[in-house]
Structure formats: C-alpha cells, structure tokens
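The complex is shown incomplete by one protein chain, all other protein chains being positioned as in the whole.
Now for chain A:
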Amino acid sequence: MKIAVSSEGPGLESQVDPRFGRAAGFVIVDMESMNTEYVDNGASQVMAQGAGIETAERLSALGVGAVLSGYVGPKAFTALQAAGMQIYQDLDGRSVGDAVRCYAGGTLNPATASNK
C-alpha cells in the first residue's frame, strides 16, 4: 500500500508539514518496496477555497491508502474518508522518515474525526 505524508520538502529527512490541504507537497511511500516519490501540492496551496478537497482528490487519484499529516480540515477529512483512506493526524513536529517509522511500527491510531 502507498501512504502519503504531508511534507515541507521532498525527502524522508524533511519535516512533516502540519497543514494537509495547503501542504507544500507529499512524500509518497510504497510500504512494500519502501520507494519514495514526491508530489508537489503548490497548485492547491494557492486556492481560495477547496484546497483540502483538491488535495484529497490528487492523493486518491494516485492510489494512496493512508494519509499522515498534522491537521486535516473537516471537508478534507470527509473527502479522504469518502475515498476510503485512513487518516493519521498530529504527526507534525518530526521528520517524514520518523512519521513513516511510527506508522510502520503499528503504534498509530487512525483518526475518526477532523482535528481542526
């Protein structure tokens, strides 16, 4: 399965971006191969409204199954749920690599409601 981590930069050593919809980009990690790729989210960052929804659409189209971020707004949360993704919040304040390790370790609980 692929997971997406909102990120301030392109690699595992970058910091988790606390924002979901207006994140600078996402590091997409394939949990089987551990390959990473970076998806820029600049187009959503500048939207007047609907940034979270568009970001959810983008990740959904990439076949992402889980999202790791800091704060996920209510509309984005609804959209991610509708797309069948698991959502992990409050992961800001650490590197993307750390967040992925926490996820892989199985200690994180998926969120049931938006924390924003």
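The rule is simple: a contact is a pair of C-beta atoms (placed from the backbone, for glycine too) under 8 Å apart; a residue touches a chain by one contact, two chains touch by 3 or more; residues count from 1.
In this text, contacts and distances are computed from a predicted model.
Per UniProt, the protein behind the absent chain is "MinD superfamily P-loop ATPase"; the candidates were "Cytochrome c peroxidase", "histidine kinase", "LrgB family protein" or "MinD superfamily P-loop ATPase". Checked against the hidden chain, the listed residues A:33, A:49 or A:109 yield one contact partner: A:49. Within the whole complex, the absent chain has one touching residue among A:8, A:57 or A:98, and that is A:57.
Hidden from this view is one chain, which touches chain A at 47-51, 53-54, 56-57, 60, 75, 78-80, 82-84.
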